[in-house]
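Below: one structure, written as structure tokens.
Just one protein chain is left out here, and the rest sit where they should.
Coming up: subunit A.
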Amino acid sequence: MSLSLDDVTRIANLARIELSEDEVHTALAQLSNIFGLIQQMQAVDTSAINPMSHAQDVAQRLRDDAVTETDQHALFQAIAPQVEAGLYLVPKVIE
């Protein structure tokens, strides 16, 4: 599978990363290298192996359902650029 310049631009846009023309070319080369590595790995027959979803072979630890947090919104909002009536204000978004 080979990656095009358009793919790189699109991925960058989805991730909200601004890339210059030069950077797109660099990223394309680097990403293509990674894809090459993946291709190499795909030569191994893994049909009998369960996909690994995490690098550590341990199970998720769970917490009991209990409220342990208190209201600290004043503290959190002290570093927010703009706040009103307890709400964080952000530039207008409309669906």
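A few remarks follow.
By our rule, contacts are C-beta pairs under 8 Å (C-beta built on N, C-alpha and C of every residue); 3 or more make two chains touch, one makes a residue touch a chain; residues count from 1.
Methods note: contacts and distances are computed from a predicted model.
Considering only "Beta sliding clamp", "NADH-quinone oxidoreductase subunit J", "Aspartyl/glutamyl-tRNA(Asn/Gln) amidotransferase subunit B" or "Sulfur oxidation protein SoxX", the record for the omitted chain gives "Aspartyl/glutamyl-tRNA(Asn/Gln) amidotransferase subunit B", by its UniProt protein name.
Among A:2, A:47 or A:72, the one in contact with the hidden chain is A:72. Considering A:5, A:29 or A:89, the position touching the chain not shown turns out to be A:89 (whole complex).
Listed for subunit A, the residues touching the missing chain in the whole complex are 10, 13-16, 51, 53-56, 58-69, 71-73, 76-77, 82, 84-95.
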